[in-house]
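Scroll down for the structure; my scribbles are underneath it.
The complex appears here without one of its protein chains, the remainder shown in place.
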Amino acid sequence: MKKNKSLLWLFALILVLSAFLAACGGDDGETTTPDPAEPADTEETDEDTEGAAEGEAQAGGTLVYGLDAPPEGLFSSAFYGIATDAEVIGIFDEPLIDYNENLEPVPNIASWETEDNKAFTFKFEEGVKWHNGEELTVNDWVFALETIASPDYDGPRYTNVSTIEGAEAFRAGEADSISGIEVVSDYEINITFDEARVNNLTNLWAYALPEAAMGDIPVAEMSASEFVITNPIGIGPFKVDKIVQGESVEFSKFEDYWNGDVNLDKIVLRVVDNSSVVGALQNGDIDMISLQPVSGPEVEPLENVEVITYPGLSYYYVGFKLGKFDNESQTIVEENPKYQNKQLRQAMMYALNRQEWVDAFFFGYANVVNAPVPSSHWNSADDSELNTYEYDPEQAKTLLDEAGYVDQDGDGFREDPNGDEFVVKFSHYATGNPTFESRAQAITQYFEEVGLKSELEMVEVNLYYDMIEKDDPAIETFFGGWGTGADPDPSGLWKADQLWNYPRYNNPEADKLLDDALNIDIVGTDQDKRTELYIEWQKIVNEDLPMLYIAELEEIVALNNRVGGVEYDVSGSNSPAEWFVTE
Amino acid sequence: MSAKNPLHNQTPLLQVENLQTGFKIDGDFYNAVEGVSFEVKRKQIVGVVGESGCGKSVMSLSIMQLLPPGIGKIRGGEVKFEGQNISELSDKKMNSIRGKDISMIFQEPMTSLNPVFTIGYQIEEVILNHEKISKKEARLRSVSLLKSVGIPRADKIVEEYPHQLSGGMRQRVMIAMAIACQPKLLIADEPTTALDVTVQAQILDLLKGIQEANDMAIILITHDLGVVAEICDEVLVMYAGKIVERATVDELFNNPKHPYTDLLMKAIPRMDQDVEVLATIDGLVPSVMNMPEVGCRFSNRCPAAMPSCMTVTPRLGEVGDNHVAACLLYENSWPADAKSQREGASMA
Amino acid sequence: MLKYSIRRLLGMIPMLILISIVVFSLAKLMPGDSLSGEIDPNNTNPEYIAEMREKLGYNDPLPVQYFNWITGFVQGDFGKSTKYKRPAFDVIMEKVPNTLFLGIMSLIITYILAFMMGMYSGRKPYTLGDNAIAGINYIMLAIPSFVAAVFAIYFFAFNLNWFPFGGSVDILVETGSAEYYLSRLHHVLLPALVLGAMSTASYTQFLRNDIIENSRKDFVRTARAKGTPIKKIYNVHILRNSIIPLVTFLGFDFAALIGGAIITETIFTYPGIGMLFLDSVTNRDYPTLMALTMLLSFLTLAGNLIADLLYGIVDPRIRLE
Partner (left out) sequence: MTTRDFIQERIDSLENRDVLLDVQNLKTYYPVTGGFFRRTIGHVKAVDDVSFTIRKGETLGLVGESGCGKSTTGRTVLRLMKPTGGKILFEGQEITKISGSKLQRARRDFQMVFQDPYASLNPMQMVGDIIAEPILNYEKRNKKELEQEIKSLLTRVGLPEAAYYKYAHEFSGGQRQRIGIARALALNPKLIVADEPVSALDVSVQSQVLNLLKELQIEFDLTYLFIAHDLSVVKHMSDRIGVMYLGSLVEVASNRDLYKEPLHPYTQALISAIPEPNTAIKKERIVLEGDVPSPQNPPTGCPFHTRCPMAMEICSKEKPPLKEVRPGHHVACVLY
C-alpha cells in the first residue's frame, strides 16, 4: 500500500499545484487592470464613443483580442498570406493610404495628386516613426515596392506593383531600380504607371517596409527573417513585444505614435478555438473577436458582450460549368451543353428560397444578393435595377415547362427536352464542418421541389477547388464563394480570359462593359460614368445567371461591454489607437 | 494406537483434526477435503499419496492457509501446530508462521519463483520477513544457504534470475528458501514431479539430508509410490478427499489393506518385476460436485465392493500395527468404539 | 545491449527508406501540387507557372525528385514550408517542445491514473469499486476527444477557473522566469488530462487483468508461503510483473500521442505537432507534411526500439547481452 499512497500523494500534489496556479492566473488577470498609482491620461478623450462601452475614453488597461484561427506567423504586410495574419498586422502597422466606408481611398500618411491617373505625386506626413525609432520616409516605401518587385520575392503581392512603369524590367533583372519611381525628397515621391488606368491607385501597394532594419536582408530570406516572424516592426499605434508562435501576441502602446494618443497600454492577442469562443467571451477572457455566424445566436444573449455586425465583402453562389478553359491560350475553348439554357438557370434561381436558406444556415448574418458585387461597393447596383428572383416555385415550374424540361415518364422528375434523364449534379466542398452537407442538401431539396432530380456530392475541399479550376467533368454545378477586395472591379473573376472565371462565362458584351469601365479614355476620372457601366454589367449577369447568387455575408464582431472606441465599417475597424477599456 | 510405536510418545508437531476444505464452484461450496485427521511428529517424514484430485494438495494448502482467497475455504476442523490452533489465525499472524515455522515447496520450480527478481532477493525476502537483520547479513545468509543445498557458485547465483537456472537448481533454490528460517515443518508438494529422475534422486537426497540435519519434519505430497517408499516414515493414502489408509511405510508396502492402495501398487510398472498385464482401476473418481453422501467413495470402482459399501460410510479403523484403513472389509477387526461410531454415523 | 541497439537502429534504415518512398509517392499522388503556395496566386500567367515549375524542380523525373528530396532530408534540409515560407525543419522544431511536453505530461497523467485505478481494481476485482472504475474508464474511452476537450474547458476553465482555456503559456509572464515555467505547466495540465484520460482506460483495464492473472501465479503462492504480507505481494511481486507488458504500450504511445493530440491541440489552441500536421494537410504544405510523416514514422520505430530496450530492462528473462 506504500506505493499506492505515494501515488495518491502525487495526485493530490498535482491538484493542489493546479489550484495554486489557478490562483496565480487570477492574479495575472488583476494586473491587467490599470494601476491606480499611475496617472491616468483621462483628460484627452476621443469624441468617438461608438463601441460597446459607454462613457468617456480612458487611458490605460489591457485589451484581449481574440482570433479564432492561429496566425501563420508571417507578420509583414508584404509577405502575409491569410486574413488572421492581416488582423495581427492591423494592430501594429498602418497603410499609407486608407479606405473609407465606401471603399474609396483616403489619405492616411500619404496624400496624392494626379492629373491623368498615370503619374502620381505622393506627399508623406512628417515625423512618423517606426517602432525601432527610425523615421518613416518615402524611401521605406520604395524599399517595399522594390522588395515586392524583386525576382527573389516569394510573397503574393507582385500584381500590386507590376503596373508601375519599369517594374517588369526590374523583376526581369534588366534594371537596378524601378524607372517609374522617383524620389523627390524624404517626404515626396513621384510614381508613374505603365499606362493610365482608373484603378491604378487602388491597386498600388500602399505599405512601407522599414529599410533601416531590413535593408541588409536578401529578399529571398526576408520572409523567414526575424522582422517578419519574431520581431516585426510597424508604424502603428502598438508595437509587438512578444510573440508565442501560433497562439498569442503581446502588444504595447507605441509612445511615439504619429497620429494622436493611444488609449490602451497593452493589447494581448490570443488564439481561441471556435469551441471555446462563447465561454471565453462570457468569462471575460477575451474582449473582442470576430465571430462565425454559427456562434452569433449563442453570443447575443450574453449580458457582458455586445454583438456588432457590419457589411462584409464576400458572397456565396451556385455556379454552372458552362465551358472549358484552356490554360495555354487563356481562352474558353469548349461549351458544356447541359446548362446552356438560360431559362433553365433562371428557373433554378426561382426555385431557391434564398432567404429561408440564409436564415437557417447563417442565422441572419447574411443578405440575399442578386448580383456579384457586394452592396458596400460604390459600384453596386441597387436591387430595384435588377431582377430579384423572389422565391417562386410556380414561376420556376412554368419556365421549366416552357424550356421543355417536363416529366415524360411520370416518375415525378423532369426529363430534358430530348426526353433523357436530367439530373442536377451538385458539388459542395467538405471540411470537418458538419453543417456543410446539410446546407448543400437544402439546395438540392429546392431543386427537387420543382421537379429537378438532384444529386449531391461532397468533395474534400482541396481536391474540390483543384477540380473546379481544372474543369473536371465531375463538377457540373458547384457551390462557391468569393471575397473581394477594395477594388470593385470584377474583371479578374468574370472575364472570359480569366482562370478564376470558374463558370467559364463567355459574354463579349459583358466583357466589353468591364473593359470600358477601366478605360480612362471612356470614363476619364468620372466615377458616375464608371458606376453606370458596372450597373449595366450587373444587369446582364443578373439576367444571364452563369451562377445563382445567393448571399453576401455580414461580418460579426463580439465586444465586451468594457471595451469602447471601436468602430467598424466595410473597410474594417478604426485604428486601435482609439480603442479603450473601462472598468 | 499401539504403544509399540516408537514415535508414539512424542508430542505431535502438527495435528490435523477433521479438516474440511471447500471450493467454490458456480457459487456453491463443495468439499475437496472431507474430514481428514492425522498427526505429524517432530522429525517425521509423512508421505501423502493419491492420484490427481484426491485432495492432497488442497489439504496442504489448508494447513498453510494458502487457499486461493474467495475460492477455497476451510469449512471445519482444526489445524494445530505445536498445540496452537492455526486454522483461525489472521493473515498477519499466519505470516509470522509461514516461512518461519512451517514452510512449503511446490511442484513447478520454474513458475514458483518470481521471474523478475534475483535468486538472492527471493531468498533474502523470507529471511527479512521474519528476522530483523540487515540486507547485507541476509545476503550472506542466502549465499550460505545456497551452498548448503548444493548450488555451485552460490555467490554468483544470488545475482542471477530463475530462468538462468536448470529445473533442479531452481528446486534447490526453493528448498534453500524454505529452510532459510529453520522451520520445524516443511510441506513439500510434489517436489520432484517436474524433474528428471537423476535430478529427482539428488533432490530427495538433499531433502533427507536437511531433514536429518535440521531435525525438521516433512509432509511429502506425491503421486509416486516409489518416492514414498524411498524416504517416508509414515504414509497417508488419500482418495476422493479422504484418507483411506495410513501406515508406516514398511507396513503399507508389505501389507496394503485398502483395495485402492493395493490396486494402486499393482498398477505401476516396476523395474524389479516383470508383469505382462498391469492392474487397472476401472471407472472414474466421482466428481467433487457429485460426491456420494454415504457409502465408501471408492465403492463404484472397487473390485471387492459389497452391497453395504454403497450405504455404509467406512471410518478409519486399525488393521494392523500402526496401520489404519477405512474399508468395510476390515470392520470386524475394528475396536468397539470405532464400530459404534460408524453405526451411529450410518444411522444419522 | 549496445550492440543490439545499433543493430536495431541499422535495421530501421531500410524501413525508413521504404516509408520515405511511400510518403513521397503519396504526396505526389495527392491532388494538385503545392504550387499554390509557392507561386504568386495573382499571377496566373502560364509562362510564369511553367517557369516556377521548372525552377522548383516539379518537371524533373520522379526518381530525380525523390532523390533530391531524400538527399536534402538526410542532410537535415527538409525543404521549405510552402505555407510558412520557412525551412520546414524550423517550423517543426518550433512545435516539437510543446508536443513533447504535452505528450510526456499526458503519459504521466495516464500512468498515475491507470496505476491507481488498475492496482485497486486488480486487487479487488468484481467489487463495487472495480465496477465503478471500469464504468468510468469505458465512459472516458467512449467520449470523443473533442467532446471531452470542450467539456473540460467549460468545466475546469470557465466554471471553476482552475486552468486557462487554451494556449501553451501566458504571454504576459517573462520568458525564462520561474513563473513562466509554472505557467507552462498550468497551461499543459488540462489538455494533458484530456489526452491522458483517453488512453487511461486501456492501461487501467490491462493492468487490472494482468494483476488478476498474475495473482493466480505460482510465485504468488510461494511469496505467501514465505510469510510475505499481501500488500507487498501486490505492490512488489505482482506489480513488477504486470509492468512488463505495459512497456509494449509505450512504444505505440510514442507516436500515437502525437496523432491523438491533433484534436486536443486544436481545441486547446496548443501549438504543437498535431496542429501543424492538420494545418499542413489542409494547406497542402507538402514539405512540412512529408517531414512530419517521416518524423512520426521515425518516432514509431524509435518508440518500438525504446520499448524493446525497456523490455529488456524490466524483464530479466529477455535481457540482452
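Letters A, B and C mark the chains as written, and numbering starts fresh at 1 in each.
The rule we apply is simple: a residue touches a chain if its C-beta (ideal position, glycine included) is under 8 Å from a C-beta of that chain, and two chains touch if they have at least 3 such contacts.
Quantities reported herein were computed from a predicted structural model and do not represent experimental measurements.
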Selected from B:D28, B:E276 or B:E293 as touching the chain missing from the view: B:E276
Residue touching the undisplayed chain, where the options are B:Q200, B:S299 or B:N322: B:Q200
Candidate in contact with the missing chain, chosen from B:M169, B:L207, B:A240 or B:C302: B:M169
For subunit B, the residues touching the chain missing from this view: 51-52, 152, 166, 168-169, 196-202, 204-205, 223-230, 249-250, 253-254, 263-265, 267-272, 274-282, 284
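Rule of thumb we're sticking to: only the chains that are shown with their structure count from here on.
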Chain nearest the overall C-alpha centroid of the shown protein atoms: C
Of B-C and A-C, whichever chain pair has more C-beta contact pairs: A-C
Interchain centroid distance [CA atoms averaged], subunit B/subunit C, Å: 55
Subunit A-subunit C separation of Cα centroids, rounded to whole Å: 36
Junction residues of subunit C - those touching two or more other chains: none
Residue ranges of subunit A touching subunit C (in the complex, touch as defined): 1-4, 7-8, 10-11, 14, 17-19, 21-22, 24-26, 28, 31-32, 70, 72-74, 79, 81, 154-159, 223-224, 229, 242, 244-250, 268, 270-273, 275-276, 279-280, 282-283, 285, 327-328, 330, 431, 461-463, 466-467, 498-500
Subunit C residues touching subunit A - in the complex, by the definition given at the top: 30-32, 37-38, 40-44, 46, 83-87, 90, 94-95, 112, 115-116, 119-120, 146, 149-150, 153-154, 157-158, 160-173, 175, 179, 182-183, 185-186, 189, 231, 235, 239, 266-271, 275, 279, 282, 284
Subunit C-facing residues of subunit B, complex: 64, 66, 68, 91-92, 94-100, 103-104, 106, 108, 111-118, 125-126, 129-130, 161, 163, 174, 177-178
